[in-house]
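Structure, as structure tokens:
Showing chain A:
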Amino acid sequence: MANTTTEASSFKMLQSMVGIGLFCALMIVLTFQGTLPRIEKLKAEALEKAIFKVIPGMVTKKTFQIGENNTLTEVSTVPKGARVVYAGYDENGKLKGVAIEASGMGFADVLRILYGYDPEQQAVVGFYVLESKETPGLGDKIEKDDNFLANFEALDVALAEDLTSVKNTVVTVKSGQKKNAWEVDGITGATISSRAIGNILGTSTQEMVPMIFKNKEVFEK
Partner candidate 1 sequence: MGLFNFHKNTFKHGVHPPEHKDETSGLPIRQFPFSPLIIVPLSQHIGAPSQLVVREGQEVVRGQLLAKAGGYVSVPQHAPVSGKVRKIGNVPTISGKMTTGIYLEAFPASSQEVLEGTPIPLETATPAQILQGIQDAGIVGLGGAAFPTHVKLKIPDGKTCDTLIINGIECEPYLTTDHRVMLEQSDDIFMGIRYLLKSTGAKRCIIGIEANKQDAADYLTTHLPPGEPVTVQVVPVKYPQGAEKMLITSLLGREVPSGGLPIDVGCVVVNVATTAEIGRLLPHGRGIQERVITITGPGVKKKGNYLIPVGTPLRYVLEQVGAGENISEVYMGGPMMGVAVSNLDISITKGTSGILVFTENEVKRPSKVYPCIHCGACVDACPISLNPSQLGILAKFEAYDEMAEKHNLLDCFECGSCSYVCPSHIPLVQYFRLSKGIVRKRKAAVKG
Partner candidate 2 sequence: MSNQTKHTGFFASLENSPSTNEFIKGLWRENPVFVQVLGMCPVLAVSNTAENALAMGLATAFVLLMSNILVSTLRNFIPKQVRIASYILIIATFVTMVDYLIQAISVDLHKALGAFISLIVVNCLILGRAEAFASKNTIGKSMLDALGMGFGFTFALFCLGAVREILGNGSFFGIPFFPENFQEWVVMILPAGGFFTLAMWLLIFNAAKNKG
């Protein structure tokens, strides 16, 4: 701006920039405000849908924040950056399961999943892929392949005697070789992705399941 601009044009420049800036800000804010409710609603619906998927038979849900020292407190809106789990209840208000988010590295990028844990059955009862960049037609079988999804209808995550860990860590085995209730039957051709799911579940359940089991009563209140 060091060249020979005159006062007048400098002023004009400022004027027009401010004018355009104000106009733009107005447009953006208006759009944001106008669309916000619907976006929130859609997002909530999507989340709800996912939770419904992983906790069969649930009707209502509550959100619990995991605080320090693994304390669980019910919240109505999710505070920024907080870790939460969702509890699902049937029409009688009976706890049907807890939906937990977990993530880990897949074949192409990070995989984010949601799974449902039923403390009563001591099993994983549902599974949903929130985010995946796995190869279409191959790695994405983890969200489409019925045989694979069937693994998560009742995946054993029973606790050991001392109740501090899962007795048998969840693990993926080669396709067709599932022998135990805590094993995930892999997908041929997508070994890597299906093993990643096993690993993510194994790690996450080892951490979360004992904690949730311990706090069962919090959910049932």
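One rule holds for everything that comes next: a residue touches a chain if its C-beta (ideal position, glycine included) is under 8 Å from a C-beta of that chain, and two chains touch if they have at least 3 such contacts; residues count from 1.
With respect to how the candidates were assembled, all candidates are chains of the complex that A comes from, given by their letters.
All of these numbers come straight from a predicted model, not from anything done at the bench.
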Chain touching chain A (counting every copy) in this complex, out of 1 or 2: 2
Contact footprint of candidate 2 on chain A as seen in their complex: 1, 5, 9, 12-13, 16-17, 20-21, 23-24, 27-28, 31-32, 35, 38-39, 42-43, 46, 135-138
